[in-house]
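Have a look at this one before I ask anything.
The complex is shown incomplete by one protein chain, all other protein chains being positioned as in the whole.
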Amino acid sequence: MKIGVLTSGGDCPGLNAVIRGAVLKGTEAYDMEFVGIRDGWKGLVEADFFPLTRRDVKGLSKVGGTILGTSRTNPYEGDRGGAENIAKTLYGHKLDGIIAIGGEGTLAAAQRLNNDGIPVLGVPKTIDNDLRATDYSFGFDTAVNIATDAMDRLRTTGDSHQRCMVAEVMGRHVGWIALHSGMAAGAHIICIPEVPLSLEEITEHVLAAAERGRAPLVVVAEGFKLKGQDEAYSDKGLDAFNRPRLGGISEVLAPLIEQATGIETRSTVLGHIQRGGAPSGFDRVLATRLGLHAADAVVDGAWGQMVAMQGTDIVRVPFTEALGELHTVPLARYEEAAALFG
Amino acid sequence: MKIGVLTSGGDCPGLNAVIRGAVLKGTEAYDMEFVGIRDGWKGLVEADFFPLTRRDVKGLSKVGGTILGTSRTNPYEGDRGGAENIAKTLYGHKLDGIIAIGGEGTLAAAQRLNNDGIPVLGVPKTIDNDLRATDYSFGFDTAVNIATDAMDRLRTTGDSHQRCMVAEVMGRHVGWIALHSGMAAGAHIICIPEVPLSLEEITEHVLAAAERGRAPLVVVAEGFKLKGQDEAYSDKGLDAFNRPRLGGISEVLAPLIEQATGIETRSTVLGHIQRGGAPSGFDRVLATRLGLHAADAVVDGAWGQMVAMQGTDIVRVPFTEALGELHTVPLARYEEAAALFG
Amino acid sequence: MKIGVLTSGGDCPGLNAVIRGAVLKGTEAYDMEFVGIRDGWKGLVEADFFPLTRRDVKGLSKVGGTILGTSRTNPYEGDRGGAENIAKTLYGHKLDGIIAIGGEGTLAAAQRLNNDGIPVLGVPKTIDNDLRATDYSFGFDTAVNIATDAMDRLRTTGDSHQRCMVAEVMGRHVGWIALHSGMAAGAHIICIPEVPLSLEEITEHVLAAAERGRAPLVVVAEGFKLKGQDEAYSDKGLDAFNRPRLGGISEVLAPLIEQATGIETRSTVLGHIQRGGAPSGFDRVLATRLGLHAADAVVDGAWGQMVAMQGTDIVRVPFTEALGELHTVPLARYEEAAALFG
Partner (left out) sequence: MKIGVLTSGGDCPGLNAVIRGAVLKGTEAYDMEFVGIRDGWKGLVEADFFPLTRRDVKGLSKVGGTILGTSRTNPYEGDRGGAENIAKTLYGHKLDGIIAIGGEGTLAAAQRLNNDGIPVLGVPKTIDNDLRATDYSFGFDTAVNIATDAMDRLRTTGDSHQRCMVAEVMGRHVGWIALHSGMAAGAHIICIPEVPLSLEEITEHVLAAAERGRAPLVVVAEGFKLKGQDEAYSDKGLDAFNRPRLGGISEVLAPLIEQATGIETRSTVLGHIQRGGAPSGFDRVLATRLGLHAADAVVDGAWGQMVAMQGTDIVRVPFTEALGELHTVPLARYEEAAALFG
């Protein structure tokens, strides 16, 4: 068998470990041949392929990023896109199928291609941990560690100055990174997209922490919105609200908290450092296992499915079950953490 | 309610996070009162208690070790030990029950005490991840990260000198740390207690790696034994075999590998650094959640059980189900990893 | 002798190690007594003192922040400020002098107080490394390590997407953190306050790196200004220029670079994480030594001086020599690094 491998969407620690796992298992156990597809679906549409051998993946379990490159291209767009063109390309290059490593968007495209006759196997990749049908996705644990470590640092500065620190982490639609890193770092309030809070609900916890002599730590996911945020913006007439594009929600929240509590407040947007660099041990193991099982699944012809982690097992889940709805933080998990806010 | 908390057995990152979780949830949600019990069962037997308030647990989620102290005392030993004496002590101090945080031995004692009428709730603690009924135990992820990071360092030195590096990690009875850190670091062979190997089976992988131009990495759990190890020792007459007490199995293996392959070989015993210091994000979250749920379980009167992680949930498991047999590495997991040895 | 200790200005890893060093040496070797002064000069003006014993400083070498608290108050301001009032306070509390740990502003105030008859000894503290007469100041090495680690992460993401990454580090007036972290991380261009560059000079290096197949890394100190920045802003009419208050210079540069080169460009402001948390080994040693020598200097009556690092020695430097002009990056050091830009 000859299989193409692509990575698509945003960067995520563990991508290279998946590639390595699939190539090692495929070449050694099944005598498969691999080609790398450059820059996600773009490389598939443009037939930008290169041989991917055991030698190419050596030492990759610890290397951040993806040796395949990535992009956010849609395989159905452009002159050369679409299932029919891609089928011809696969035929021309004697490719028996594709392993597509990516998030919700990538896997939705994979599902559509698979329905249109292109054999595609999915590997879930999301730094935000927003995919259903997998307990965790690789990259998430690394992001939580990086965010937690950053918050440990912010806290000592908060304590020294008796300041409120607002730390903004990734999570456009779901609050998993905020929930876990905030719990790990001892946040006094965690703000996630799933649970809108009013400014008063936030400052209540900020003030309570300050009254206990603590420097308040507010953790906020980038996708969090204040209750009635748009109205609030125009009512308060705060200049900050006219600048939503630059900077993040934490840069909006910090002056509001300072204004409401009288406590000096600083914000930090952790940004891209959360999604690059060497993966944690957990993510290397998870990503490697997903890669190993992807090779198995390909041999079994399990197209139209993705490999996923459930408990301590790697399982296969049809795209139809995995996609469509994001894996959000359940209210019970938020309330569990809220017991720590004090 | 008034509850005593103790930590028992070897050190483990996350102990303090469990204590903090239980105390915060118990005091804030349930108006419980806590006392710390010093140095494990020893403090229970000797009634060495101190008040444990919200203030005492502040900032603890990131702090390694245990503020309660720990020991390896058996609560049934000594003049003042045994269920009857302990029952009197609890009565005298108006304690309604005990949260015992510990491993197989600690929980076995907890089970026996509980059977003898002392209300005890367990929280599983094992750096080695050797307890059944919990997918992971806190401390394990931190140990894997420390070991993986150390192996990343050893590998560059192996590469520079074209040496074989043997890294010894914790795991007296089970090979989980070796399996995960070895997989994460790209080991060429992983040696665990569950899977005895002959020297030849090890050196085969060492030589194969060297032939591919790699510096071989051998990861070995402290409890690993060579097939027919005792016989081998006396046959070869190697001086190393007369020194089993000092140093670990890696210090036995390294000269054997060097002798058999002709490749310069060095061993490193990671030792105690694997079980101290700040917990990883994963372990902070897991330990905190276990603490939170321990307070819930106490309120529910779920004595004789332990809280545990299954999938992404925290559940309760009776001691009878949790104990008796260690959580070893299944052969399927070892074979999965073996696909990477090459 | 009875000595007050204060920390003033922004947070900096190593403050606690200085305090510990001074208290341990002073109490053990010289039988000195110490009082902590809360929140910098503010606590001195308000006589907000507390006993500072050996017990209070235990374990502090690795702890970020300052147990004394800090502020940016000027001791000459307010009703109770000024040398005369402070002299009365010292007399009333039987304090023989002050150890003031702080930066340019703090030490300038210390100098003025010393001239006005208050015995003050200085310890230089600046995350930016902008003080003359000391080769390095504690906190700087930690900041460089944090920034370097962050850039290592940004680079893998840059490589995966073939993006230009702009990393903004601290350094309002001097470019030391940018110079060292940029050199350590392999930056393709480093922008520091001491060396204004035009956008063209920056993009030339960005394009050269991209042509060699590298993902360009631009490191910029917060105080960097483009040549003729103000004019450029209005000429180009770029919306970004109307938002100088929110976000940093990197958020101005990134869209300009993207526009000029056609290469997708992302910015990250590292911000407060650079100045909090556990100090590096280097900073712990430097800060501890400064503390030890501060106690020696106090015993010798070396008021009006600061302790400083020169080569591997800790020396004493009169305030007059240490202050007045910032320690900027010499052109030769910038040109040395520029050889790497390619």
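The chains carry the letters A, B and C, assigned in the order they are written, with residues numbered from 1 in each.
Just so we're on the same page, a contact is a pair of C-beta atoms (placed from the backbone, for glycine too) under 8 Å apart; a residue touches a chain by one contact, two chains touch by 3 or more.
Since we're looking at a predicted model, the values are computed, not measured.
Trainee: Determine which of the presented chains are touched by the chain that is not presented, and list them.
Mentor: B, C
Trainee: Sort through C:262, C:281 or C:324 and give me the one touching the missing partner chain.
Mentor: C:281
Trainee: Using the touch definition up top, pick the residue from B:1, B:83, B:108 or B:269 that touches the left-out chain.
Mentor: B:269
Trainee: Just to verify: which one of B:4, B:65 or B:304 makes contact with the chain not shown?
Mentor: B:65
Trainee: What residues on subunit C make contact with the chain left out of this view?
Mentor: Those residues of subunit C that touch the unshown chain are 21, 24-25, 28-29, 54, 58-59, 61-62, 135-136, 141, 144-145, 147-148, 152, 180-181, 183-186, 212, 214, 278, 280-282, 284-285, 288-289, 292, 310-312, 336, 339-340, 342.
Trainee: In the full complex, which residues of subunit B touch the absent chain?
Mentor: 7, 11, 13, 15, 39, 63-66, 69-71, 146, 149-150, 152-157, 159-162, 165, 240, 243, 246-247, 251, 266, 268-273, 275-277
Basically, only the chains that are shown with their structure count from here on.
Trainee: Should the pattern of chain-chain touching be classed as line, ring, star, complete or other?
Mentor: Shape = line; chains linked end to end, path left open.
Trainee: Taking each chain's centre as the mean of its CA atoms, which one is farthest from the centre of subunit B?
Mentor: C
Trainee: What's the distance between the Cα centroids of subunit A and subunit C, rounded to whole Å?
Mentor: A distance of 34 Å separates the two centres.
Trainee: Roughly how far is subunit A from subunit B, centre to centre by C-alpha average, rounded to an integer in Å?
Mentor: Going by mean C-alpha positions, subunit A sits 30 Å from subunit B.
Trainee: Measure off the straight-line distance from the CA centroid of subunit B to the CA centroid of subunit C, and report it in whole Å.
Mentor: So the centroids are 41 Å from each other.
Trainee: What are the residue numbers in subunit B that touch two or more other chains?
Mentor: none
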